[in-house]
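In what follows, a single structure is set out as structure tokens and then discussed.
Moving on to subunit A:
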Amino acid sequence: MPEAIRIDNLGKTYRGEQEALRNFSLTVEQGEVFGFLGPNGAGKTTTIKILLGLLDASYGSVEIFGQDPRQPATRRQLGYLPEIANYYEFMNVVELLRFYGNLSGLTRAALETRIDQVLGLVGLEEFRRRSLRRFSKGMLQRTGIAQALLHDPKLLILDEPMTGLDPLGRRQLREIIMDLRQQGKTVFFSSHELSETEVVCDRFGILRDGELCWCGKPGEVVGDGEVNLERIFLRMVNQPALAPKNRQAAV
Partner candidate 1 sequence: MKKPSALSILGGLLLLLAACALAPRLSGHPGLRPPQAEQPELLSVLFGESRVAIGERLYYLADVYYHAGIGYANHRNDHHHDHHDGHHHHHDDDREAALFPFAGEDAAESAAPLVDHCDHDHHDGHAQHHEDSRRREHGGDWWIRINRRLKPRGHRHLHGRREEREILPWLWAAVKVDPKHIDAYLDGAYFLAERLGRPDEGLRMLDEGLRHNPGSVRIYFARGTMLFHRFDDREGAFSTFAQGREAWLEQWEDWRQTMACGQTEAEQPDTLIYYRLLGYMGHIAERQERPEQALALYGEALPFSPSPRLRDQLLARIEGLEAR
Partner candidate 2 sequence: MLSIRKIWAVARVSLLELLRRRDVYVALILAVVLVVPLSTVNFFGVEGIVRHLREVSLLLIWLFSVVIAITTAARQIPGELQRRTILPLLARPIRRSEVVLGKYVGSALAASAALLLFYLCYVLLTGLLSEPQAETTRMQATLMHMDMTMGQAILMHLAFVWLLTAMTMAGSLILTVSANLTCCALVAVGMLLFGEQLPKIADQAVFPASWIVRLAHYVLPHFEFYDSRVRLIHEWGAYDWGVLAIVLLYTLLYIAFLMIFSTLVFNRKRL
């Protein structure tokens, strides 16, 4: 069974800029919830864009379920929640979901059923006809989650999913992720919310300056017995050199 995500020696250099990603390798197994951490500018969004086939790597390779993500067919198995939840504000949520459902190849009957299901899941049933212009930030984030789940993807890539959500929304999202894990789906998400990450993910990796500097399980002991994720994170992003042992552990 192929891995959900396989990143092999990935590098990305933007024209005229410094390297965004350097020799980055990572594997995420199917059914795993993977937290992708890192300070701003570490290369998280670049990695996600390459995973989505939106950006070409300068070197190295990426596979999603053993396939190239640049092929449209591969993305049929992907659900994506962008960091900034902006949608067509002249639409209502049902029209938006219909649009994304059509792009994902859902049949009309299946689409209507799924729309009802995902709106129920994110708690937006009563706002079906309300224009997205009148949605709050949190409601837009829920809309984003709904569109990402719409076509029942095997892999969900969530970019800062907790942003803009109130405590209730966060709990709901946490429950959705837990539920997805139970269904055997793979979830790959980037976040600044370390406490949330610690609760929901099976494994997490920390990215710094385009390099994966740590990868392991939340309970894993690092170095001098540190088990708190926040402290691990702060230590990793401030530490100049990486422990080779932990870099190996990523793969």
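Selection criteria: all candidates are chains of the complex that A comes from, given by their letters.
In this section, contacts are C-beta pairs under 8 Å (C-beta built on N, C-alpha and C of every residue); 3 or more make two chains touch, one makes a residue touch a chain; residues count from 1.
Keep in mind that this is a model prediction, so the values were computed, not measured.
Between subunit A and the candidates 1 or 2, touch in this complex occurs only with 2. In the complex of the two chains, the subunit A residues touching candidate 2 come out as 14, 49, 52-55, 72-76, 78, 80-82, 84, 86-88, 90-91, 95, 99-100, 102-105, 144, 147-148, 157.
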